[in-house]
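Input: a single structure, listed below in C-alpha cells.
With one protein chain withheld, the remaining protein chains of the complex are depicted in position.
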Amino acid sequence: MTHAREMLDTYPGTVALDAATLVECIEACFDCEQSCIACADADLGEEEVKLMRRCITMCLNCSEVCATTGRILSRQTEFEPAMARAALQACVEACRLCAEECEYHAREMHMEHCRVCAESCRRCERACSDALSALGARE
Amino acid sequence: MTHAREMLDTYPGTVALDAATLVECIEACFDCEQSCIACADADLGEEEVKLMRRCITMCLNCSEVCATTGRILSRQTEFEPAMARAALQACVEACRLCAEECEYHAREMHMEHCRVCAESCRRCERACSDALSALGARE
Amino acid sequence: MTHAREMLDTYPGTVALDAATLVECIEACFDCEQSCIACADADLGEEEVKLMRRCITMCLNCSEVCATTGRILSRQTEFEPAMARAALQACVEACRLCAEECEYHAREMHMEHCRVCAESCRRCERACSDALSALGARE
Partner (left out) sequence: MTHAREMLDTYPGTVALDAATLVECIEACFDCEQSCIACADADLGEEEVKLMRRCITMCLNCSEVCATTGRILSRQTEFEPAMARAALQACVEACRLCAEECEYHAREMHMEHCRVCAESCRRCERACSDALSALGARE
C-alpha cells in the first residue's frame, strides 16, 4: 500500500501524463530503489561474495537511478518532458543491466533474492518504457 | 504492491528485527519519501505558494530522512543497532514536524494533498517508533 | 577541499577513465548537487516566489541527477560503461536545463544565487560531457 495514487489525485493542477501510467511508474521506481538496496546487501551476506561484485555495483547504481527517476516523475509543477525523458532513458538502461545480472545469479546460482530483485527491475524497466511512450519519446 | 517482504524473506542470513515490524517500517519510509516529494510539489503548484514555504521545506527534509532510514533498515549484513537507532530517531522527528505542518494546512486551508501526506508521515512516524521499541532503544 | 582525488588514488584496482577527468566530474557533480539544493531554497525565500516555480523544479531535479551521477562515477569496481554513459547523458541534460533557467533569472532579475548556481551547473555539464568523450560515448 502506497499513497502515490492519492497524492497524484489531490495535485492542484493538471497532470502531465495518464495517471495510471504515471502512478505505476512512480511506484515501480520506489519499489526498485528498495529491492536493489536489499539485493546488494543480500549479495554482501553471501558466502561467495567475490562472485557477487558485479551484482552489488549494478544494484547500488540501479537503486540511485530509480530513486531519482521516481522523484522527478513525482513532480508535476513545471513538469519538463525533456528532463523526464532523460531520466526515464537512464532508468530503463539501469534496470535492464541490473535485471540481466540478477537473472544470471537466479538461474545459475539459485539465488532467490536475485530472482525477486530481477522481477522488481523488470517491472520498473517496463513501467519506465511505458512512461516514455506516453511522453512521446524519440528513442 | 512492493517487493520488500520478499526481499527480506530471501535474505541469506538472520534478520535483526521482527520481520513484520521491519517490513512495515521499510515500506512506510519509502512511501513517505514519495508522498513528501509530491506534497512539496503540490504546495509549489498552489496559488498561495508563499503560505506553503514551511510545508515545502518540511516535506523536502522529511523525504530525505525517510529515504535514508528506509535504506539503512534495508541493510541486514553487519546491521548496527546504534546506526539504526540514530536514523530512526531522526526519522520520527522529521515525520512529526512534517505531519504537524501538513495537518495544519489540511485543517485550516482544506488542502487535500497535505491531508494525504500527513497520513503518510504519521504512518511512518509510528512505524519508526515501533522499530525503535523493537530495537530496545534507550530514548 | 575534497577527498575525491585521494580516494581515487588509493583505489586498489585499475580506474576506468583518465583520473583528472574523473575527479573533476565527480567533484562537479557533488558541488552541483549542493548548489541546486541551495538555489531551490533561495528561490523559495524570494519575495516573488511564484516566478521561481520552474527554477525550483529544475534545481531539485538537477540536484538528484547530479548526486546519482557522482555516485555512479565514484564506483570503479565492475565499472559498467553503459551505465556511466546513461547517467552522464541524463546529467548533461539536467544541468543544461537548469543552467538555462538560472541564467534567465540572473540576467533578467539580477538574482545572484541563480548566477552562482548556473556557474555550478555549467561546470558540471562540461565535466560530464568531457567524461562522456573519455568514455567514447556514441551520442
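For reference, chains read A, B and C in written order, and residue numbers begin at 1 within each chain.
The working rule: a contact is a pair of C-beta atoms (placed from the backbone, for glycine too) under 8 Å apart; a residue touches a chain by one contact, two chains touch by 3 or more.
Source: prediction; values computed, not measured.
Of B:V23, B:A42, B:L60 or B:A131, it is B:L60 that touches the chain left out of the display. Residue-level contact of chain B with the missing chain is found at 53-54, 56-58, 60-61, 64-65, 67-68, 71-72, 75, 77-80, 82-83, 86-87, 89-90, 93-94, 97. Across the interface with the omitted chain, chain A contributes residues 41, 44-45, 49-50, 53, 56-57, 60. Mapped onto chain C, the footprint of the missing chain covers residues 1-4, 6-8, 10-13, 26-27, 30-31, 33-35, 37-39, 41-42, 44-46, 63, 67, 70-71, 74-77, 112-113, 115-117, 119-120.
We adopt the following convention: only the chains that are shown with their structure count from here on.
With centres taken as mean C-alpha coordinates, the chain found closest to the middle of all protein C-alpha atoms is A. In this structure chain B contacts its sequence twin chain C using mostly the same residue numbers, the overlap exceeding half. The distance from the centre of chain A to the centre of chain C, each centre being the mean of the chain's C-alpha atoms, comes to 21 Å. Rounded to whole angstrom units, the spacing between the C-alpha centres of chain B and chain C is 27.
Residue positions 67, 71, 75, 77 of chain A each touch two or more of the other chains.
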